[in-house]
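A single protein chain has been omitted from the complex, and every remaining protein chain is retained in its original position.
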Amino acid sequence: MLRYILKRVGIMFLTLFIIITMTFFIIRAVPGDPLSSMARNLPEQVKINFYAKYGLDQPLFVQYLKFMKNLFMLDLGESLVYPGRSVAENIKRFSPVSARLGIQAVIFGFTTGVSFGILAAFKRNKWPDYVVMFLAILGVSIPGFVTASLLQYYFTVKIPLLPTTGWGTTGHTILPTIALAFGSVAAYARYMRANVLDVLHQDYILTARAKGVPRFSLIWRHVIRNAILPVITILGPQIAGIFIGSFVIEKIFSIPGFGFNYVSAIQNRDFSMILGQTIFFAALYITALLVVDILYGLVDPRIRISGKR
Amino acid sequence: MERFKKLVTLGISIAVLFLFGACGGEKSGVETDKNEVNTYLGSGIKTLDISKATDANASFIFTQVMEGLTRVSVDERGQDIILPGLAESWETSEDGLVWTFYLRDSKWWDGSELTAEDFVYSIKRTLDPATASQYAFILSPIKNAMEYNSGKAKADDVGVAALDEKTLQFTLKSPTGYFLDLTYYKTLHPQRRDVVEKYGDRYGATMESLIANGPFVVKEWIPNNKVTLVKNENYWDKDNVRIDQVNVQVVQDTNAQMNMLLNGQLDIAGVSKQEWVKKFEETGRFNVVKGYTAGSNYTFFNLDDGIFKNDKIRKAFSLSITREDMGDVIFKGIFESAYGWVPPKIQIAGKEFRSEVPEPLKQLKDESPDPRELLAEGLRELGMDENPENLRVSYLNTGTNDWSRTFFEYIQQMWKKTLGVEIEGIFVEWPVFQKMIDEKDYQLAGMAWIGDYNDPSTFLDIWKSDAGIYNTGFKNDRYDELIEMAGVEVDQEKRLEYFREAENILLYEESAIAPSLYRKRNTFISKRLGGITIPLFGGMDYKTVYIVEDED
Amino acid sequence: MEKILEVRDLGISFHTYAGEVEAVRGVSFYLKRGELLAVVGESGCGKTVTSKSIMKLLPDSTVEIKKGSEVRFEGRDIIKLGERELEKVRGKEISMIFQDPMTSLNPTMKIGDQIGESLMIHKKLSRREARKKTLEMLAMVNIPDPEERIDSYPHEFSGGMRQRVMIAIALSCEPKILIADEPTTALDVTIQAQIMKLIKNLQKKMGTSVILVTHDLGVVAGSADRVQVMYAGKVVERGTTDEIYYNPKHPYTWALLKSVPGAGSQKKSELYSLKGTPPDLMNPPKGCPFAARCDYCMSVCIEREPEETVSSGTHGVRCWLQHPMSPEVKNPITGGVR
Partner (left out) sequence: MKSNETDKTVQLTPDMFVIEGCSTIGAEEINRPEITYWEDAWRRLKKNRVAFGALLLLIFLLVMTATGEYMGGYSHEVTDSAIRNMWPDKTHWFGTDELGRDLFSRVWRGGRVSMLMGLLGATISTFIGCIYGGVAGYYGGRTDNIMMRIIEILTTIPYLMVVILISLYFGKGIFPLILAMTATGWCGMARLVRGQILQVKEQEYVTAAIALGAGPWRIITRHLLTNTLSIIIVSITFDIPRFIFAEAFLSYIGLGVQAPDTSWGALASASQQNLMFYPYQLFFPALMIALTMLSFTLLGDGLRDALDPKLRQ
């Protein structure tokens, strides 16, 4: 197990290296540079001074080596669009915001989604099943911005319970959390329902019933544990996605999070910021997937994790 | 099953409690009794380093926390006027090249004395190539400014000097008609050498590194979230500052801004949608201030294109823009039809340019009432098929939102109806747009231009053939000559004449660009606020704002 | 011996997209305390459905238990019990072993927990007590190194071992009845014998009544007290093991016996193979369900269903050949007549 994890961590760094290299060259292959964010063309001299200051006038490969060298010393550099702000500082500032929102949304979405899914499966083709399906379809066919806008209007204007936008108190997180989780509740519920139905047809459920396992324990120990695996598969990337945040939700609720920052870095061609955030996100994502793989092994002992495989 | 049902119910109720229960006791910021103003920015501030700041959000903050030599305000007629700021008075030499400003006694926020040297340092820092300021070009009227910025001259050669602690002198490259309009601009604000050097590259990026000399100081700055400004007790004119605090929230989404104006979390907001306007008017809680924003929307042609090299075709396209309808449909009746390039309220020689100079396209329209005929003529001249239905041209759009798509779909139908021409839309991201314009890989493209300072040159200079701003292929010797002459002329009346002729060439003779609308704004202000001024340049100034006492 | 279980007129139908399948049609039988009853028949004859219905394990959504069906266990009708009451019967009073040991164990639970689960539920044992008892059970079903294997997962076991675990689960609470649904079918021959021996031994030791469901009369021979043969959802012949083996009366029983090596047919080289397939129970024939495949079919067989003819106290047959009007037929097994 330990060997397996060590090996995976090793591969993780290799993967990260490839991601960084590819991202570096892809963002340079795309038209535009940090000065594009100015929304106007600047005099030539301004551009020259700017490129010189940030070393953008050097050959691309030299820039790449310099970046990798700094990265090796754990220096992600400075933002090219937000002068004076280091990339690391930005990540440190914005990711906890997205993380808090994301964790709340995943917990909320996962628990309600999985409960709904189980409910729907056991009440298959009865009204709870239809209600869950209706919500699932609603959750996916209605774009996130609509849910968010409606929640905002009804709970901050019609019934002024909560702050409309911003960040700082628990109250600020409530509406975005619901809006963020809305779509995923549907996904969790549907996947869980399908899995539970699958598991219910398995022989070992019959064995458990023949043992006289009470309904509750049957669902909890025998059904859920076996049905939850594929849901964990979708949970993994979601957990990583937590930190990258949601552009739309963060915009509507004006949340100073990672998602909005990431998209604007890309639009502004803030090279160092894009790279830094991509590295951060990739590292988290890969780690989350590793955790999921390990979780897999814990939930399903048939999938053994060993260094050999 | 019973137990299971209970568990599910319990789970859901815990989740709901977790979400709703936690918010007890927190206030949503609707406080009307305090001596505070709640306002917003549409996006986060990039930096508060005076030399490096480029965005309107930073400008807004600087307006409140900084003061330059002058301050801009609005007179009774709604025209911008320049009031003395840190400079009590100033004088100009005969040839208009030397400007001397006499500073009043004033202090920085931390109590230290503000001197002329702070201005000199600020300007030289902005021009220093190592600073890589993106707005250095604003200082180009100052002698040797651009030379220093490009490394061809030394810092000492730059035409700015502190004659003594309280006397600041500028030497200009050429007489610049609008120089006084730069003196309130953020790039000409003073900077403190000790603070800048203490924080180095991080100056302006963090709250601690900020230093103010204006009506307010920054009390709290949470990037991308909010800025809290409080009254500066060391401001020389603090007795005229009547509010204690300005709460600035970052609110990105327009609908959210509207919601907040409606529920009282904001005191002021720009409203650009008729439906919202109606809604706010119904509440009776707001005053409306309408005004221009010193900008024009326009379409420009690639003059090297096989079709648009013909001026008649350009004129046909320009004249067939249904400006009134467009302003109504796309810009919700707020923007105004533009038959000229320089928008209203831009001043020269103490007069409004637009009221002195009739709009050139109106004349063109009177002379050629049928744009279809012009198009046919143009096509004939080019030896092409005269039937407009066989003409297909492309329109380059930027913007990655729904609005740009709606806008394009409007003009596509518009030209189909008015000229019978098929327009194909190309949508690209802004940096790609810039690249395609630079490479002249377009036929028609749409843009807006917002002026930097209160002089027609901020609109007309950019079409000089060597300006290098937009690559349209427009080159007219007389135009270039006029712009150059206006740049060195001291006599404002003469400059007005030069600009009149230049605009006439640009629109009437050549139709190199096709302006469509003058940009305007519709600001809704809570009736509890008084003393609001929204100048054309420089943004809203809270120095003069006060809370109206309950009169009813 | 008293009857511990009595099934009366059991009728079960499946409702499928295609229509109603009458899987079990009026089955009645009983089980005495301590005896081993073998239910024999081809796949699809309703024997598994019957055995599952004893514990009411059939899915509610598609299965209909016909009115008038009764499964009396110690006087109570199981059919009428609610889920809560059933939970107290299942595993504690009646337990069951299934055909496929590979899929019948929960893959994500340690086998020790799977055995201990019933102990904790029914015997209200603490975790530690349950573990102790589980170790005993593992030893009892002859699993080597119980201490070690108790924390293994099912996939770490071979088929035979898993079936031993299943038996341990089933017997852990010392149930009064054990239903073994084809417990050896999925196993290889040597293991089969071991498992059967184990079941038999444990039955003796614990005094459990066993219903052994199988398609293989060979398995039955050495272990069962009584046998009942099922065909197309009906019991066609029942009797003591000796009666079925040495004096079978139904042509279907003959066919089954002839197809078992070493039993019935003397010459091993001539293993009998029954032609055709059982009737479609979506549309059951009105006569004897076996008629279509019966070498001795008469026109009455097609027209009318035979009633049970009880020859001794224990031996009953549903066949027109038992009718006084039928011709005399030579019994291919015993060589006797009628």
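Should a chain be cited, it is by its letter among A, B and C, assigned in written order, with residues numbered from 1 in that chain.
Please note the rule applied: a residue touches a chain if its C-beta (ideal position, glycine included) is under 8 Å from a C-beta of that chain, and two chains touch if they have at least 3 such contacts.
None of these values were measured; they are calculated from a predicted model.
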Need the list of shown chains touched by the one chain that isn't shown.
A, B, C
Looking at the whole complex, which of A:18, A:60 or A:298 touches the chain that is not displayed?
A:18
Pick out which of A:81, A:118, A:136 or A:223 touches the chain that's been left out of the picture.
A:136
Contact with the hidden chain (one of A:93, A:172 or A:190)
A:190
Even though one chain is hidden, which residues of chain A still touch it in the full complex?
11, 14-15, 18-19, 22-23, 26-27, 29-31, 133, 136-138, 140-143, 145-146, 149-150, 153, 186-187, 190-191, 194-195, 197-198, 201, 229-230, 232-234, 236-237, 263, 266, 274, 278, 281-282, 285-286, 289, 296, 300, 302-303, 308-309
Please identify, in ascending order, the residues of chain B that touch the omitted chain?
254-255, 258, 273, 275, 325, 328-329, 399-406, 408-410, 412-414, 424-429, 432
Please give every residue of chain C in contact with the chain that is not shown.
14, 16-18, 21, 62, 102-103, 155, 275-277, 279-280, 282-283, 285, 291-304, 307, 320, 323, 325-327, 329
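As a working rule, only the chains that are shown with their structure count from here on.
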Could you give the separation in Å between the centres of chain B and chain C, each centre being the mean of its C-alpha atoms?
88
Which residues does chain A have that touch at least 2 chains other than itself?
215
If I count partner chains per residue in chain B, which residues reach a count of at least 2?
1
Touching residues on chain B, where the partner in the complex is chain A
1, 3-4, 7-8, 11-12, 15, 18-20, 22-23, 26, 28-30, 43-44, 46-47, 49, 52, 54, 129-134, 136-137, 146, 149-150, 199, 201-206, 209, 222-226, 249-253, 255-256, 259-260, 262-263, 265, 400, 429-432, 434-435, 468-470
So in the complex, the part of chain A that touches chain C is made up of which residues?
124, 202-204, 206-215, 217, 221-222, 225-226, 299-302
Touching residues (chain side chain C, partner chain A) in the complex
52, 55, 57, 61, 83, 86-92, 95-96, 98, 100, 103-109, 117-118, 121-122, 153, 155, 166, 169-170
